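Selected chains from the complex are presented in situ; the others are not included.
Naming follows writing order (A, B, C and D), and every chain is counted from residue 1.
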């Protein structure tokens, strides 16, 4: 349902051609499109400022395609599917050529123009090179949601001067995303250097006692620095959405 | 070191009576007060906008008193000690009568005036009555850091109309803190109703498979709602600080 | 052993041609068919109202075939093998053409007619599209055991209006199965909306802190809603059997 | 709000003295009584067939008293508070003398008359003597909710003839609750003997590798017997409610 359709409906309601009841029913019905295997939530854009995002894992290429097409029609904003394998992405792109695929972050997306405010910058720091795919998922998400994003990768605390080299950006940022695996110590150091909100993303980088990201997750939750909060392991997408929500506050 | 002292020092530096080196050393030294058992970080207020907060657990009454006195002198902001038992609080209050103690949140504090912006409201929702101590720790923290805070307790999802009754406040809030134990499902429902950042605080309320808050923690991290991030179990303080940081962004 | 054979034996017992001892021994022996690698429990149908179900995982195609043939002969009810890969199913179907295979739920089955009571409906709700295979295992199981089953998929709590759209079915259901991964919050919301028994099935959908279904499992066990019980992760079959047992009570 | 009040309100609505909107608002408002620390859910009785039950842990005696008085006034059914220490119970009883306290199950309750159907019996089996407090919580709960309940304690599988001695009751029962700690094996044996729903309650009885009930919980979830579902560790109350819901189905 486009904005025009909504306005038309609302005017009919105001004119009395549509009862309140009918209006409510109309709105509720139109916002959920039954595809059989999925109920596409077209109301989310109105409710939450961005269209529903497709979680690609566990869905077939056909399912992603159908939902993506449905969203692309109904929504004026960018459309995204996360956690897409190269094969599944290729399947969708063949049928939906406007979709682009980013192989590092594994996001399939249709980008729509967005206003970006340079004075409100999202900064993404990653501890190591291996954390880049997760960091890129956060970056592309925040970008598609209309933010100016800056990144510095591979500045973990074992060579702390690499972090301090980016101190100006840390001070300039409005929100900071820290992406780190292993022991996730970067979070606490960054958290102590800024008075802006810090979103920590533990990654599954590491081995043995790193427990596929659990250690980084627990370490970030136990951080001695205040003002830090944590999202799920490897959840670059979640961090990007949250950073965007925060970054759009005025 | 007060602001006046800093200005005096900086002027001497500009006048050339103090070398850059001396200035840096002076600043660094003065910002860390050695108490033997603790290095009080007076620079934090400049760096992060609020004075160091004392984590009361594992510190003796004498230690809390000494740090609190040191901070009260050097800082213009409110001074807080969290996780204070009634006994330890009474010990400090006897010697520092301006300190107030809130028995529910177990915070000992000296409140200083703060400007509050009613248009930017922090909303705190708790799932049950037993979550109130943690929610109150968040509330008092956010209040002391100069925020307008509103609370609704006992609106867990097993009686979801209790939550919907507060829908107007959910829409009006600038940041939302959700405090819940057991399975922490309130987070996902609230996360789906708003486009503002949601900070989830798992509590240790529950028994058996609630594992002292671990289940709520994991559930919140795995939430199907985007825009949600999580702090440590029972960490009302951390949620309050983070909400304040976000709420002060413009 | 068919019913006719049982009746014959019992009459011989009544006539005194068979001692009680012999009768007991005969019954016990005949109800367990030794296949070498398995002792097929033909008495289960008498004891529990449905024939033994084959757990396909860890069994070879030959083993499943042998047990399935043995049950198909001795039982009047539907025969099922769960967790069957497509390859193993094809192997059995080639030799036992009356067997059908459902690729989504991975059940291989021989359906026999059953009476269904429309006034006693089993409702299955799933949180997301990725939960469908588990939900379908529950659905097909309950169907084969003679129940009227209704399903609504993809109605997770992050868009709670999608759930409320099915409120009439929630009220009409006699038993409700909730299938959800990630944080499993759907269970608590549904549990609070109904006074019927709710069976929660955690799924391994999700990543990181979802821990392959453990988080959903723990969250469902810790649910703040009463009247809810839980089966093993991804155990759609178990939920279907239990729902059927409950749904047949009068 | 009593039934009379509801009827009065509904008639005014029918007469047009109350708009639909007002009626809805009235109903919603009246069903949630704001006590400040708790929102008492008086609608639950209408919605779910029994009044809200008070979870005593983490609530003060004053809070339990206030909620209990509120429920006792508004509800026609029995009123219960679970997990009440003897001290807290005594505090409430002093001010609310009609409340009775059961020291084994730690339930504080006001019993109201209920119709019980002897043909639909709930059977509770416990593995050991130490499981009795949890089993009694289930028994008293199911009793207060209007069920005929029968119990056999200390019939664990290490002396399996003790279980078989109760085979007649197992066959007669409409729903069976199995309460067991340690390895919880009783569940699987009972599950194999009946075609009725079995609700398993793991208890924290045991030591070392019993992990305070976690082992029994996992074992019950992994039970090789179908038709079994599980509630939280030591959650006799939850089992009692669920058994009651199932037992009232026709």
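What we mean here is this: a contact is a pair of C-beta atoms (placed from the backbone, for glycine too) under 8 Å apart; a residue touches a chain by one contact, two chains touch by 3 or more.
These numbers come from a predicted model, not from an experiment.
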**Item:** Complete complex - number of sequence copies, 4 represented
**Value:** 8
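Simple rule for what comes next: only the chains that are shown with their structure count from here on.
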**Asked** Among the remaining chains, which ones contact both chain B and chain D?
**Response** C
**Complete:** In terms of mean CA position, the chain most removed from chain C is B
**Request:** Could you give the separation in Å between the centres of chain C and chain D, each centre being the mean of its C-alpha atoms?
**Result:** 27
**Complete:** Per the C-alpha centroid definition, the whole-Å distance linking chain B and chain C comes out as 50
**Message:** Centroid of chain A to centroid of chain D, CA atoms only: how many Å?
**Reply:** 42
**Asked** Could you say which residues in chain A touch two or more other chains, in rising order?
**Response** 217, 232-233
**Request:** Have a look at which chains touch which and call the overall pattern line, ring, star, complete or other.
**Result:** other
**Complete:** Full set of chain pairs in contact is A-B, A-C, B-C, B-D, C-D
**Request:** Going by the contact rule at the top, pick out the chain D residues touching chain C in the complex.
**Result:** 47-50, 53, 174-175, 192-197, 199, 217, 221-222, 226-233, 237-239, 241-242, 245-246, 249-250
**Item:** chain B-facing residues of chain C, complex
**Value:** 127-128, 156-160, 182-185, 187-189, 191-193, 206, 208-211, 214-226
**Message:** Help me check something: in the complex, which residues belonging to chain B touch chain D?
**Reply:** 128-130, 132, 153-155, 159, 161-162, 165, 205, 207-210
